[in-house]
Structure formats: C-alpha cells, structure tokens
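One protein chain omitted, others in place.
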Amino acid sequence: MSKLVEKNNKAESSRGVFGEIGVWLLSPSWIVIGVFLLLPVIMMLVYSFLTKEFRGGVIWEPTLAAYDQFIFDRGLFGDEPPVIEWTYITIFARSIWQAALATVFCLLIGFPTAYYIATRPTRSRGVWLFLITIPYWVNLLIRTVSMKFLIRDTGPFNQFLLSTGLIDTPIHMVNTNFAVQLGLFYSYLPFMVLPIYAAVERYNFTLSEAAWDLYADRWTTLRKILMPVVKPGIIAGCILVFVPSLGAFLAPDLLGGAKTFMIGSLIEEQFKGNAGNWPFGAAASMILLTLVLIVLMIYARQQTRTYGGAH
Amino acid sequence: MPNGVLALKEVSINVENNEFFTLLGPSGCGKTTLLRMIAGFETITEGTIKLFGENIERLPANRRPVNTVFQQYALFPHMNVLQNVAFGLNMLGKSDIEAKSTAQRMLDMVQLGQYADRKPSQLSGGQQQRVALARALAPSPKLLLLDEPLSALDLKLRQAMRVELKQIQEELGITFIFVTHDQEEALTMSDRIAVMSNGEIQQIGTGKEIYESPGNVFVADFIGETNLLNARVQSSNEEEAICLIGKDTALTCSFTEPVSNDDSVTVSIRPERIALSKVSTSKKHAGIKGTVKRFAYLGTDTQCMLELEDGTDINVRVQNAHHNATDFTIGESAYIEIDPGAARILLN
Partner (left out) sequence: MSNSLAKKVTDVRRYPGFFSLTILCMVLLYTPLIIVTIYSFNDSRSITAWGGFSLRWYNDIFFGLEAAKFKTAAWNSISIAIMAGTSATIIATSAAIGMIRGNPFSGKSLSFGLINLPLMVPEIVTAVATLIFFSAIGFTRGYLSILIAHVVFCIPFAYLPIAARLEGIERRYEEAAIDLYASRWQAFTKVLMPLMAPGILSGFLLAFIISLDDFIITNFVKGAGVETLPTAIFGSVRQGIKPNIMALSTLMLMVSIFFVSLSYYINRMGERTK
C-alpha cells in the first residue's frame, strides 16, 4: 500500500505560475510606500521631539516641548509656572465631537439610502449606485466650494427662502459650527452608503422572512435581525466617515472660521500658515494618527470577532 | 512494454503506453494533487516522475510534453476557439500558418470545425469540453491528463462523451490519465483504475478486478454497493473460510489474505449476488431466513432490505426482469441464498 503525502492547505502545496516570484512582484510597492510614506511618518515622529525653529524647520535638539505645549501654557518665554492651556484640547475635543456628529447624521441618512438601493431590482440598482458613486469621486474641494456658494448669506439657499417669504433676514450659516458640520456630513455621506449597501446586498432576506414567520414585526426585524447581520458594513461605513472627518481640512477651513477650528486647520497652520511651528505640527499629526490607529484597531478586533479570525 | 513510468515517494504507479488509466476516489483523496504533480503544478519534495524513461519532475510545467484538460476547461475567454487551440503550438514556436492549420484539423476531429471563429462563451458546455480536448491534444503531448473533464456536463452528454473520449484515445494511441470521482465513468472507459483514498492508492486493477475482487473494505464500499457484515472465522483452509454472521448464520467466504480461527473480520457480499425466495432452496446452508423490512423500486431492479433472524440487516437486489420482488409484503418471511464465492473477507 502506498502513501501520497497530502498537504492540508491547497494554496500552500501549489507551485502556481507566479508563486515563486511573489516576493519580487511585491517589492516595488514595499519600496515606494516604505521609502515615501512609512519612512516619512517615522521622521515626523522624530520631528515632533525636536526644537522648533521660528521660521519653519527644526533645530536638532530633543525636547518634549511640542507635546507640552498642547496641555500647558508656560508663558511667552517658557519660564512661568505651567497653567493648563485649553486652546488645543478644545480643538481636539471639537474635532472628535464634530466627526462623531457627522458619523451619526451620515448613518441616519446613509443607512436607509443604502438599504433602499440594495433592495431595488438589479437594473435600477445600478443606476442608484452610480448616482451615489459620482459625488464620491468628484473633487472634494469643488464640492466644498459648491456648498459654501449655496449657503452663503446671499447665496441661492437664502435667496430662495427670502423669496418665499419664510424668512425676513438671511440665515447666517458660513463660519459657524453648523456649516462645518454640514460640510463634513456632505463630504463623507457617500462613504457611509457604499459599505452598508454592500452588506445589505449580501443579506439573505430569508432571515427576515423567518423573523416574520416567528411573529416579529417590521421594525423589530430591522432592529434584531437585519441590523445585527449587516453590522460589519455599518461599522465600516462609520469608520470611513469618522476617520477622514477627524482630520478634515477643507470643510472647517472653507465653511468655518477661527471659532470652528479643527485639527486639520491647526496642523496646516503650523506648516503653511503664520504659526510655523513644525515640531508642534508634527506632534499634532502624531496625536491625530494615534487616534485614527486606535479606531482602526478597534475596528480590526471587531472584524476578527465577527468573522472568527478568518480575516 | 512499460514506457510511461510514474513514481512518487510512496505513491507509485506505472502507466503503460497507450493506456487509458483512471485515478478514482472521493474528493480530497489526493487524485487531483497527483495529476497536478504530473502536470507540473505541484512541487514534489522527493521522488521521481519518469516519462518514457526521462526524469521530468524538475521540469516546469511549460517544458513537460504533457497537456491537461482542465476541470472547467480553462478556455481563454478573450481568444476565439481557433486561437485557443493554436495557443500551445504558437508557444512552441510553430509558424502561425502551421499552428492554425493543425488547430483547424484538431477542431475538425472533435467536429467543431465550423466554430473556429466563435468565442468560448458562445459554445455549449459539451462544445467547450471538445475545444478543451482539442487544445490539449493539438501540441501532440506524450501524455494527456484529464481532470474530471465531464463533471460539468449533464448526464446524457456525459454518457455520449465517455464513448467519444475512449474512441479518440484509441485512435490517437496517446496515453490518457483521467481523474474522476464517478465510478461509472471510470468503469466504462478505463483500461485500468487506481482507487485512491486519503492520499493512498488502495488498489490498482482493471474494472472487473476491482469490482469483483476488491482488495479492502474501502474499495468494496466505494465501488458499487455492498453488504458489509461483521463476522467471526469459524474454520478455514487454504482456499476458503467458514464465517459466522450474527449468532448462527454460517457462510463460506473467499479471502485475500489468510485468516485464522476466531478472527473478527468484515465480509462483503454484493447485493445482486444474493437471491431471494419464499421457500428455502439452499442445500448447503439450510435457509438463511429473514424478514422483509423495506422495498425500493429502482427501475431495472428492486432493492429489498431484510432483517435476518439474528438482527443483521442485509440488502438484496432483485432484477425486475426475472423476479418480482414486490411479490413479498413487508413483514413477510423470506429466504436468501448467496452465490458461491460471492462472500469475501476483506481487510479494513
């Protein structure tokens, strides 16, 4: 009797056509992303611990000043007793709050939309999906400028309301937190719809039928069956809205003002604007990156639990 | 004349020249892996594969004079039928005219000459199957590998293709190694069959050999239907053994390897080699009696399940042309008679 050694994993035992050169095929992407993104991020980390030079750039002297500046005010020359400095903490808190709020609003509109599209017949589904995809790819700058144009005090929105006689004086929106919120919501709404759509499209409606059969009503079925099953899609959508909202620059910059400052504008100001404090900008970027990585790690753990570690 | 010799570390098979050789087994038994090793898609860590005396196991797949008919055909969807069939010849550096004319000839052979300009997606499953065959045969391989090529076809087409495949193989005189999990397919076409399970070769032989003299329980159970009964050896000589089934039913059995008294063994009896009657006609072992428990009418024959007096269940197949098994009613007593030589002691 003879024995053929069978390996359990087919892919492992397969020689394949491109199997042996796989590493070579991957190496260009490693090099490009490694040198021009990973390395720069590491350098940014280093920069955040260096001393600022007043006209941009750094002095190679290690210090924790950039991080210290976040929390404490030590006076103009750094020799006064530390007082808690709320400016930057407020900016971060506002950013998190605005991003969270945008996520909630996007979910409230995005979920029903995604669901509605996913339950259309195949033909019209393609058209709906296409309509959602277009804003996704349209230049964010142009979209934000368009929004600003629409909601200006003298913009078409206010003009329309004035002409209908609903209001007497224009509603002031630009430079308010509301405008920034509207901008974030509007910017990232398609990001919420697409992953939820993908999840609902795969949803097996026999599950809903089974729930009805067992006396659940429409909304109970939604809450207890459909939403838990498509949860990975919902979470993915929330991340795709929350993460870019947190670091958003265009919406707060174009639609907001000094009172609606978010992390993105703060960082930009350190490099492009008048502040010119590179270590501080690098430190703010590091804190933002850390926040994002924490969110992504929670997401990854969630996915592992949902799919039993398969992904 | 053993020309094509195949050997692996512990699986070792010799395929004769011009032979239709089948690897048969359930899914996951290793038959496809073995085929892919021969084709060159799986690396073998130890051992050799020889083709006409030449070692080929270190050659990449594109330098082995072996071609494969893939399971779902793998016809290149972006090329038309003729380009598909000519592909191998082009790769071998044949001139375009030569490749095209050979390809056209191969298409004519599989009766698809007029479909040369079509895309594979415009053909039916059976036609795609023939194109795949023509494509693999066009470079005149020394050995053709077929990986369950008929499994995607419906029953009628599959039966027709079996005959056609066998004819083409005989006409061309090329060695075929055919992988299938369908025993009927294996039995109709093959010169020899290797039954595989768990990465092991269980038995190699002609269809008749493996059906009538299965080497072990797996082969007996996998090929056709059988009754597998636990038995105890009562006495034995060089040719046969008397075994006790249940408490008191004695049977004369043949065996593959000698047994000694009191051994616990498994006895296999094919259901069609058992006769069923209302009165005992046996002289040798007077009346193995049982009760009819269930019938299943299967067209050409009827399957009948009996419970013997000691509680053993046994299946009997009665041909509807000769008998009428439905003469019996459920719960009625019946006698069974086992053909001489039909009971066989098998190794587990």
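Note that the chains are named A and B in the order they appear, and that numbering of residues resets to 1 at the start of each chain.
The criterion applied here is as follows: a residue touches a chain if its C-beta (ideal position, glycine included) is under 8 Å from a C-beta of that chain, and two chains touch if they have at least 3 such contacts.
Worth saying up front: this structure is predicted, and the values here are computed from it rather than measured.
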> Which one, A:Leu64, A:Val104 or A:Leu296, makes contact with the chain that was left out?
Replying inline: A:Leu296
>> Applying the definition given at the start, please give the residues of chain B touching the unseen chain.
In response: 39-41, 60-63, 66-68, 70-72, 74, 76-78, 87-88, 91-92, 121, 135-136, 139
> Can you name the residues of chain A that touch the chain not displayed here?
Replying inline: 11-12, 14, 16-26, 28-30, 32-34, 36-41, 43-44, 47, 57, 109-110, 112-113, 115-117, 119, 126, 128, 130-135, 137-143, 145-150, 152, 154-156, 159, 185-186, 189-190, 193, 205, 208-209, 212, 218, 221-222, 243-244, 246-247, 249-250, 254, 263-264, 267-268, 271-272, 278, 281-282, 285, 288-289, 292-293, 296
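Rule of thumb we're sticking to: only the chains that are shown with their structure count from here on.
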>> I'd like to verify one number: the distance from the centre of chain A to the centre of chain B, where each centre is the average of its C-alpha atoms, in whole angstrom.
In response: 58
